[in-house]
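Sharing a structure with you now.
One chain of protein is taken out of this complex; the other chains stay put.
The chains carry the letters A, B and C, assigned in the order they are written, with residues numbered from 1 in each.
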Amino acid sequence: MENFDDLVAANRILAEHGVIDAYGHVSLRSPKDPNRYYLAHSIAPERVQAEDILEYDLDSRPLDDAGRESVRERYIHGEIYKTRPDVMAVVHNHSPSVIPFSVTGVPMRALFHMAAFVGDGLPNFEIRDVQKGTDLLVKTPALGKALAFALKDKPAALMRGHGAVVVGENLARAVGRSVYLEQSARLQMQALLLSKNITYLDEAEVRASMPIQDYKRAWPLWRDKALARAKAERG
Amino acid sequence: MENFDDLVAANRILAEHGVIDAYGHVSLRSPKDPNRYYLAHSIAPERVQAEDILEYDLDSRPLDDAGRESVRERYIHGEIYKTRPDVMAVVHNHSPSVIPFSVTGVPMRALFHMAAFVGDGLPNFEIRDVQKGTDLLVKTPALGKALAFALKDKPAALMRGHGAVVVGENLARAVGRSVYLEQSARLQMQALLLSKNITYLDEAEVRASMPIQDYKRAWPLWRDKALARAKAERG
Amino acid sequence: MENFDDLVAANRILAEHGVIDAYGHVSLRSPKDPNRYYLAHSIAPERVQAEDILEYDLDSRPLDDAGRESVRERYIHGEIYKTRPDVMAVVHNHSPSVIPFSVTGVPMRALFHMAAFVGDGLPNFEIRDVQKGTDLLVKTPALGKALAFALKDKPAALMRGHGAVVVGENLARAVGRSVYLEQSARLQMQALLLSKNITYLDEAEVRASMPIQDYKRAWPLWRDKALARAKAERG
Partner (left out) sequence: MENFDDLVAANRILAEHGVIDAYGHVSLRSPKDPNRYYLAHSIAPERVQAEDILEYDLDSRPLDDAGRESVRERYIHGEIYKTRPDVMAVVHNHSPSVIPFSVTGVPMRALFHMAAFVGDGLPNFEIRDVQKGTDLLVKTPALGKALAFALKDKPAALMRGHGAVVVGENLARAVGRSVYLEQSARLQMQALLLSKNITYLDEAEVRASMPIQDYKRAWPLWRDKALARAKAERG
């Protein structure tokens, strides 16, 4: 079995930061085979352990689920890995401060250096443009493909009335971006209430920030605390 | 004695999520006799244990209270069970983000798929239409009947200046709806501050979501954690 | 020594609910002598133990401080006990959601049945009307008298740019009112952002609610938890 410490930690970090609750999920592309990814079966992220993690092909079929139920929205992960070879980790969340932006015409913009990647321009996936009368869940390959198409080459996409998908070339970045996307949304809501005249990061500042922001100072702290909790729960 | 684990858990889950504080209550219709329901006596929900639960008839008379004080607003439960044979569980709460909607003319609407049931249309119970000069408490059979009448066939009703009542065909759904009703209210307040132009779930999306949203992924997590706390408190 | 469990608990309950932080204080009039009151010396409320409590006369002179520093704003307590024989307990806090009301012309109004007492009309104490250029602290007998005068026969008064004073005929009520005053302020801010058309409790509803709202269901829960923490800290 792989060492799944990073992925176990990622699940728990996102829950701890209120970015996901009992729902939401995070996956990792296999470092050994780009046509495989790892994702926990359908349980609450805050209690994921290594043995809960299943391996999928890019059509999101489990290699061996041992009778455990797969996440219905796993096509989010598989279809993005297909179209984005640069992406090694995918987070799907119901980030609470992001949802109000997803249901209004107000675009998220970069105003906090920790979430400078927002300035790359985040698309908002409107599932209704693809299929009418859904329950908003991305639970078919076709909906997964449509979401991946909407995401394009961006670091994240909002999902109308639902949440967001956030990607990265490693878990630290996908998780860090998820944490700071939530905070950036909250800051932008507050700034918009204070004034219509906001100084956002400009194009040059966004370009200067994006390559260096890898959340490398936060990740070891978050990871250690998450794995300590995981270990404590085993008793 | 019945196995009251689900009802003990429900009390504690609602407190843990900030949907109820020292007040509020949750009941379960007896699975053996539709003319009976279970409800804890008048103590804070976060400390309910199995032995705190009493059995009531649908006129909200305790079968044997063993000298313990009944909740004054128990008529909420009994009168709803009378008129709604489909309902097996009732929550009454002071859900903080819901109250601002209850005192304004602003209707709650479905904008988050986890609370799609809001799109069924939630009535707002104005106690003043039934009786003037009350303390807002539903503490008589007549007020309970009026609330049940206002609820009609809906999954929840707001109660002006007071809170809400939320129902379901099982405890998981009544509790899950309560948790996500609170979150949906918060999201809607934020969305309304961002823009007057909000994309709500449409009728077809609401209809597609309601039957499947049973909070089955969250419930086992919540329940296990709640019962672990209950057990720990016993020492 | 008196049994100070209630007063120890009151200190800790207020801290636990975010109504006071390292500052703020709560006193109890002596049940044996109406010309005496009990108040902890100048330490953070969340760590108060019985041995931290001092006895004062109504001029706020400690009977025996054993070298411990008295709270500078103790005149709030003494001067209110002088003018309000009905009052047995006084809380002074920096209740965060109340402060925005204290610095604007917007009156707090009753919109939540748990804080119906707000409908009695809460004065806002403007220290500048009494003395210019203060640090806003009520640290002289004259300022204490002025605050007591502003309070009149009301259950609470806001203090501009500073916080509030809340009174009751027992500790449970002074503490319960403090907890729900904070919540009511938050609800009213949210309601005002939703709509200018708010249904407040009417006069008859306020009158019906005030005498019965004694927070008797919450108090034992809060008290037990607070005293358990106090005991645990003793080791």
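We adopt the following convention: contacts are C-beta pairs under 8 Å (C-beta built on N, C-alpha and C of every residue); 3 or more make two chains touch, one makes a residue touch a chain.
All figures in this text were calculated on a predicted structure; none of them were measured in a lab.
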Q: Could you tell me which shown chains are touched by the chain that is not displayed?
A: A, C
Q: Decide which residue listed in A:K154, A:R186 or A:R229 touches the omitted chain of the complex.
A: A:R186
Q: With the full complex in mind, choose from C:L58, C:V130 or C:L192 the residue touching the hidden chain.
A: C:L192
Q. Which of these, C:D6, C:E46 or C:E182, touches the one chain of the complex that we don't see?
A. C:E46
**Q.** Sites on subunit A contacted by the missing partner chain, in the whole complex
**A.** 111-114, 116, 183, 186-187, 190-191, 193-195, 197-202, 204-205, 207-209, 212-213, 217-218, 220-222
Q. What residue numbers in subunit C mark contact with the hidden partner chain?
A. 21-23, 42-44, 46-47, 94, 96-97, 99-101, 103-106, 126, 128, 132-137, 160-162, 189, 192-193
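Methods note: only the chains that are shown with their structure count from here on.
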Q: Could you work out how far subunit A has to rotate to sit on subunit B, using CA atoms and steps of 5 degrees?
A: 90
Q: Could you tell me the distance, in whole angstrom, between the mean C-alpha positions of subunit A and subunit B?
A: 32
**Q.** Computed distance of Cα centres, subunit C from subunit A, in Å
**A.** 45
**Q.** Overlap residues in subunit B, where contacts from two or more other chains coincide
**A.** 193
